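Shown below is the structure under consideration.
Only a single protein chain was left out; the remaining protein chains are all shown in position.
Just so it is clear, A and B label the chains in written order, and each chain counts residues from 1 on its own.
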Amino acid sequence: MAESILFPEKQSRRDFLNYILGIGFAGLAGAVLYPIFDYLEPPKAPEVDVKNLDLGKDDDIPKNSSKMFKVGNTPGILIKTESGELKAYNATCTHLECTVQYKNDEKLIWCACHNGRYDLNGKNISGPPPAPLTPYKVIVQAGEIFIST
Amino acid sequence: MNCNKIILNNSINKIVIILGIVLLIKVLTLNSLISQETPQSKDQCYNCHLQLDGKFKAPADMFKVDVHFHKGIFCSACHGGDASSDDMDKSMSKEKGFIGIPKGSQILKICSKCHSNEYNTLLSSAHGESSTGKGIIISSCIVCHGIHNIVPVKSPSSKVNGANIVNTCGSCHSNAAYMKSYDPGLAIDQLDKYKTSIHGQRIFKGDSKVANCASCHGNHDIKHVKDPKSRVYPTNIPQTCNKCHGDANYMKEYNIPTDQYEKYKTSVHGIALLEKGDNSAPSCNRCHGDHGASPPDVNSVTKVCGVCHALNAQMFSDSPHKDAFEQKNLGECTVCHSNHGIVHPTDDMLGTGKRSVCIKCHTQPQDRGYQTASVMESMIDSLNRDVDIAGNAIQNAEQKGMDVSDAKFSYNDIKKVLITTRNIVHYSDLNKFKESINEGFKITNKAKITGEEAVKDYYFRRYGLGVSTILITILILALYFKLRKTEKKQ
Partner (left out) sequence: MKKRSILKNTYEWLNGRFQLDSLISFMKKKDVPLYRGTIWYFFGGITLLLFVIQVVTGILLLLYYKASAELAFESVQFISAKVKFGWLIRSIHSWSANLMILSAFIHMFSVFFTKAYRRPRELTWYSGFILLALGMAFGFTGYLLPWNELSLFATKVGTDIAKTFPLVGTFVMTFLRGGENVTGATLSRFFGFHVAVLPGIFIIFLSMHLIFIQRQGMAVPENWDEIPEGTKKHIPFFPNFLMRDLLIWLIIINVLAILAVFFPWELGKKADELAPAPAGIKPEWYFLFMFQTLKYIPAKILSIDGDVIGIMLFTLAGLFWFLVPFWDRKKPEGVKRFWLTYFGVFVIIFIVVMSIIANWWGG
């Protein structure tokens, strides 16, 4: 008895409506499942990691050189001084927000836009910048460098 | 016989007449001798001291040229005492108001009895106040004007006239030991510098029209440079210089332009200093010197501008223009940027267009400089266009509500590239220029693509929604009909 409710007799003529329904539901299932499966595929962009950035091994960075990195949407600069000390700052120049860089001949931080200069403590020492660079904390754990904002 | 007697009588008459005339003359001169009782001669202080020796005679001696002496103001007007008595005890008695030799601020009080305006002005000037507090006057009147021999300012022998004033001021301000007791941080090289300046050179040759200390600093009203009311406070300097240098009549014989201030007012530096109050902007003295005022040498213009614009100065010095300009005795930076009327450089200064500075020299299209300028111009124009296009693409996406924070992050670097590239022009090196500007193209391309992709995604969402809606609507309709059919059957 129950069978006849759930499985009515096969109609000799393919019901057009059933056909449409079947296609429709299949299409709906596809339209629902396609975004879900696409969603499951992780995007190529790096995973969000904002508070504690891993910048690689301490040994990989030579003395008197720098490395640029990104914190959220802000540029950052990591510097290893001549004496091997690690310093990190928000690389946004406090003058007009250009990105600063490290000058290893003068051993200071320099902004190409208007010749602003900062010392290795981030203090603005010459040119138009009105304020020092915001420092980030550098933590070295088991040879790995981490940046904490 | 009677005629001869008369003639003898006439000779005696002549003698009498002559004697009479001589007597008359003597009487007359005797009168004048008596009326040579002048006011001066009535002043017993003066009379007495004139007859003394050494340092007691000196004041009276000197006083002969003093303007007060000629105007009838004598010793007791300042020293007090009784000028009518020649008895020392009476004339120099305290009861009669004698104060002896006045010292310090006493002197000023005495002068101020008549010269009250100057005194009040001096009180509020830099010389009137001292670092130890008000009331201790640094410089009293006699330091600059002298004492007992004060002549009018216009007189060539006045200590405060023309070339003399320079040495008068210098007598304290060039004395290191003396200045140290007042303001150890104050420079003492002003006189030395002044002697190297155009003003200094001319004034010692007798030109009284050029500027001396008082022309710029004032006389009684000298304020510290740091005081905004000072005539040599950074924002006031242009006006001070302009007082002479802007007066065409005054400057007629010197054959130099008089439009510097007018030009400067419209310049970047002028606007920064005078309108925005930015004291770090240069005024006349920063480029020309203050005490050693003279225009910079044609070949040292770069160094002077380079004090602030270090990067550009270095780039220019490394460029072929440096030697070329030197050969032609051209004023380096000022050739393209002008001297007083420096305006913010624009992209149309570069290239071969109407407003370009390159074609001032590089007139021929075959000329290598002309070609370089032309290439640079077209590249920068192209970058500017790309910057706009990329910016629009990002803005378009943002307005549609799409996330473009990544694009904006890399697009932000465009600012730096534009500034760097525009400045690299000073190298006049096409390769360096291309290297710099290509960074910009990379950025704009990436930004444009990201922005366009975001917009594409926006439309994709709506398109996807449209397709899904159609699909679901068909399904709904099919279901509805199925329902109807099922219920009909039942």
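As a working rule, contacts are C-beta pairs under 8 Å (C-beta built on N, C-alpha and C of every residue); 3 or more make two chains touch, one makes a residue touch a chain.
Only a predicted model underlies this, so the values are computations on that prediction, with no experimental measurement involved.
Asker: Counting the whole assembly, list the visible chains that the omitted chain makes contact with.
Answerer: Looking at the entire complex, the absent chain's contacts are A, B.
Asker: Write down which of B:85, B:155, B:215 or B:468 is the residue touching the left-out chain.
Answerer: Answer from the full complex: B:468 touches the omitted chain.
Asker: In the whole complex, what residues of subunit A lie against the chain that is missing from view?
Answerer: 1-3, 5-7, 28, 35-36, 38-43, 45, 47-52, 72
Asker: Contact with the hidden chain only, please: which subunit B residues?
Answerer: Residues touching the hidden chain, for subunit B, are 401, 403, 405-406, 461-462, 464-465, 468-469, 472-473, 475-476, 479-480, 482-483, 486-487, 490.
What we mean here is this: only the chains that are shown with their structure count from here on.
Asker: Using Cα averages as centroids, what's the distance between subunit A and subunit B in whole Å?
Answerer: Result: the chain centres lie 53 Å from each other.
Asker: Considering only the defined contacts, which subunit A positions touch subunit B in the complex?
Answerer: 17-18, 20-21, 24-25, 27-28, 31, 45, 70, 73, 75, 96-99, 112-115
Asker: Please name which positions on subunit B make contact with subunit A in the complex.
Answerer: 310-311, 405-406, 408-409, 412-413, 415-416, 419-420, 467-468, 471-472, 474-475, 478-479, 481-482, 485
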